[in-house]
Every structure is written in C-alpha cells, then in structure tokens.
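Here the complex is missing a single protein chain, while all its other protein chains stay put.
Labels run A, B, C, D and E following the written order; every chain starts at residue 1.
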Amino acid sequence: MDEFRAYRARMNERIGEIDHLGIKRFFRLDSAAYEDGALDAKTKELLGLVASAVLRCNDCIDYHVEQCIAAGWTDDELFDGLNVALVVGGSIVIPHLRHAVESIDIVRAEQP
Amino acid sequence: MDEFRAYRARMNERIGEIDHLGIKRFFRLDSAAYEDGALDAKTKELLGLVASAVLRCNDCIDYHVEQCIAAGWTDDELFDGLNVALVVGGSIVIPHLRHAVESIDIVRAEQP
Amino acid sequence: MDEFRAYRARMNERIGEIDHLGIKRFFRLDSAAYEDGALDAKTKELLGLVASAVLRCNDCIDYHVEQCIAAGWTDDELFDGLNVALVVGGSIVIPHLRHAVESIDIVRAEQP
Amino acid sequence: MDEFRAYRARMNERIGEIDHLGIKRFFRLDSAAYEDGALDAKTKELLGLVASAVLRCNDCIDYHVEQCIAAGWTDDELFDGLNVALVVGGSIVIPHLRHAVESIDIVRAEQP
Amino acid sequence: MDEFRAYRARMNERIGEIDHLGIKRFFRLDSAAYEDGALDAKTKELLGLVASAVLRCNDCIDYHVEQCIAAGWTDDELFDGLNVALVVGGSIVIPHLRHAVESIDIVRAEQP
Partner (left out) sequence: MDEFRAYRARMNERIGEIDHLGIKRFFRLDSAAYEDGALDAKTKELLGLVASAVLRCNDCIDYHVEQCIAAGWTDDELFDGLNVALVVGGSIVIPHLRHAVESIDIVRAEQP
C-alpha cells in the first residue's frame, strides 16, 4: 500500500509537470466530483468505491478504500457496498473483492 | 418505459418457467443485495444506479432509476450521483447519462 | 430476428464491397475459429455464446444462438451455459439473458 | 441518424438545464479534448472514433463519424482506422463496424 | 502460481470470516455453476476459461486453467478454446493469452 501511495504521488507530480491543460482540468474535475454537493462527500466516496469495483480497477479501489475509511464508513458498510458490486459485476469481481478486503484491513491496521 | 417494463416482466416470467436452480438463485441474490443491511436500501439503490451507469447498461439504469425515486432520492441527488459515474466512466457514459435523465423525467411525470 | 438477419446480411455485403484486406481476413478468421479443430464446432459455438453474453453483445448472442441450435444444443444445455455467463458477468448480464432466451424461443419456433 | 441528432440535441439541452457544475465542466472538457493542440483536431477525431469503436458505443461512433467526415478524412482512411479497432477489440466490435459503415454512408449521402 | 494460490486461499478465508450472507451465497452460487447439470462440469470449466479470457481476468484464468486440466482437457483443446477468446476479444486479449499459456505450462509441469 505504501509503495502504491509513493508511486501514485510521484507519477501525479510527473503528470502535473506535463502541464497539459485538459489533463489538469480532468484531475480537478475528478477531485471535485467527490466533494459535498447534493450528495455528501461520504456517500460519494462509497459510490466511487463501488464504481471502481465493478470496473475492476485495483488502484482506484485502494484510493476509495482510504477515502471511505477516512469519511467514517464502517467495515460492515463497506462489505455491504462491495456485495452490491459483486452481484452487479459477477464472479469476475471476486479478485477485486479480495484486493479491497485486503486494503481495508491494511488501512484499518494503520489507524492509531 | 412502459414497453420496457412489460418486456422485462414478460421475460422474467419466461426465465422463471425455465426453472434453472442457479438462475433462480441468482435472481433472488440480486434482489436481496438491495435490501436493508449494514447499508440501507436507499443507499444501495444509488450504488446500483451508479454501477449501472459506469457499466453502461440502459435497462439496469431504468430499473434503478425507478427504485431510487421510490426510495426518496431527489433529482439533484441523482444528478450528483450520475456526475460521479460520468467522471469515473468518461464521455462514453454520456449517452447513458442522457438515457438516465430521460428516464428520471418520465418516472417523475408518472408520479401523482 | 428477421430484421436483424436482413440488416446483418446487407451490411456484411457492404463491408465486403469496401474490400479492405485486413477486415476481410478478420471476417475469415472469425468464421474459421468456430470450425472443427481440437474442439468440435458444436463446443466452440457454445463458447461463442457465453463469450458474447459476458461481453453483453446482443447481436453476437443472436448469431451464436442460431448456430448453437443448428449444432444441436438443447434448450436446457443453452440455459446451463447462460447460467455460467450470468454468474461470471453478474446482474449486468440479465438484460442479455432476457434477450438470449427470447431469441432461443424465436429460433425454436421457426424450426419445422 | 436525424432522429438520433434530434434526441441528442434535446437531451443535451435538458442536461444543460440541470445546471450541475461538474456535468457542465465535463461537457466542456469533452469538447476541448478534440480541439487543435499538440495534435490537430482532425487526428483527434479519428482517435475519438477508434476509442468509441473499441468501447462499442454506437452513439459515440455516430458523433465522431460526423466530425471525422467534416474534418476531411476519406472513407478509405476511416475504414483503415476501423480495422485497427476491429483487430484490437475483436469480433465483438463487428456489430459496431456495421453501424459505423452505415453511418458513414448516411453522412456521405447528405453531403451536397 | 503457488503464491497466487496461497493468497487466494488466505483471502477467501478472510472473506469467509466477514460472514456477509450475500457474499457467502454468491461464492456458493459461483461454485455450483460449474457442477454437472444439463452441461457436464468439464464443458462448464472451459466456458469459464473462455469467459475469463475475454473479460481479461488473469486470476480467473488461472483458476479455470487448473480446473480445466483437472477435468481432462488437453493442451490442444485449451489452445483451441483460447483461440475463440482471442478472435472474440481481439488483440487486447493477447497479454492474457500469454498468461494462460504460461499457467497451462506451469500446471502441466506440476502433474506427476
């Protein structure tokens, strides 16, 4: 997880250096999508986690697991959300369910 | 929308007649995934809508639009959830955003 | 179904007129993939149907439904194969399961 | 094609009325992505067409077919680009190749 | 392969501990889908392999490679099935074809 965080931070900085207006705006739009609006930020992070799970993107799952835990979702709530992803996306989601559960355990273990 | 509902009902009945144990259990598991649990049914329907949008399935969108409105989500909340789907899934989601908004308008117009 | 067959035939003819060597070779490779080899043609058509279902392509499902029935698969066998597709691909496959079952019924009704 | 254009225009207007800042910005970012930059607009439209074909989105294909023809790509160049999409995306792209060729023919027939 | 098996076993045990009824039922439904029915288990494992390949899931490919070899499919039959996956799914499947062939070789080498 630490390795992934360092890689993500390093490459996001490198992508920032590219200074492509469209890419920069996309990154801002992506951040803004999870801020409080008609839905609160907490709900949106859970939407982001389930969307990442059905689209089977482990890096995206890790990012939203961290945000979901910071936003106050309990493990049982996260597992219940991941169950929706599993039913919608099928057994092909199972490897990503394993990854999500592992990441939830790692992030919880880091909490003080 | 009415045509789709009739088709869905007719074909679900036909699939029931097939009497395949695995398929029947899958349909029950699918229904159960959206019932109150650690997360409430209302939240889960929104997860189902966003998952359907990023996976680009109009029939699934229509089903969850109906359920989301019945569960009490406002239009602004649905649009805010669909914005998460748009950012996660990209411009390829736009035709399904159009479809979702059209279906929301139709279902609202049917309300007494 | 008849409309789809006529459209498919007309557009395949139009694509043939384009006379693009790569496209023509791809179409031949596609046909050849379902001929008897280490696996027999019947088994391969079922593989094609399940692959089409998990990739959620109704036109491809229709094509393979016709071929599977011509190859001698029974309805129960087709439904059992579609159940694998449903479990692998999740509830997002359900609209395509409906379509597949409808097409199976149509093709069977055409049989003398 | 005319029906699709009218629907697209009507729903885009409806989505504009929603007045969701994130959705509006996404639509602007989407338009901006195809403007002249390090790559010229003509090249980018072809990229958009091929991306739409491998992601199997007919509405997106129709949009980019129109833009590609307006940008000056010949039919042979479009077919050569679609061949790349076919090889990358496989036979599951064939129904969308049919659709793309049909749309190319329709848009060409409209030209004065 | 051994590392993957250990990880899969460990995480499946961890997911079992979660004790989420929906997730547990999904896992049972997934196992049941590959048991003898109208189609025999051997045929279903091949369907699972091809579905995994077109959906581009290496972990799923590894699982079904093991089951397919245990069920008695020969290498030539597996390659012929993977060829269907390649034609249906396109060149984007090639990295997963490489992975599948490597896993087939590993599992065969383990046989007594």
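What we mean here is this: contacts are C-beta pairs under 8 Å (C-beta built on N, C-alpha and C of every residue); 3 or more make two chains touch, one makes a residue touch a chain.
Since this is a predicted model, take the numbers as computed values, not measurements.
Contacts of the undisplayed chain with the visible chains, over the whole complex, involve A, B, C, D, E.
Considering D:50, D:69 or D:100, the position touching the chain not shown turns out to be D:50 (whole complex). The chain omitted from view is touched by exactly one of A:1, A:60 or A:106, namely A:60.
Residues of chain E that touch the chain left out of the display are 56, 75, 79-80, 82-83, 86-87, 91-92, 94-95, 97-98, 101-102, 105.
Counting the whole complex, the residues of chain A in touch with the unshown chain are 7-8, 11-12, 14-15, 18, 20, 22-23, 26-27, 30, 51-52, 55, 57, 59-60.
Although one chain is not displayed, its contacts with chain D can still be listed: residues 29-30, 33-34, 37-39, 43-44, 46-48, 50-52, 54-55, 60, 74, 76-77, 79-81, 83-85, 87-89.
In the analysis below, only the chains that are shown with their structure count from here on.
Shared contacts of chain B and chain E, meaning chains that touch the two of them, come down to A, C, D. When chain centres are set by their Cα atoms, the one at the greatest distance from chain D is E. Our note on geometry: chain A versus chain C, Cα centroid distance of 36 Å, whole angstroms. Multi-chain contact residues, meaning those touching two or more other chains, occur in chain D at positions 22, 26, 86-87, 91-92. Shown here, the protein chains touch in all possible pairs.
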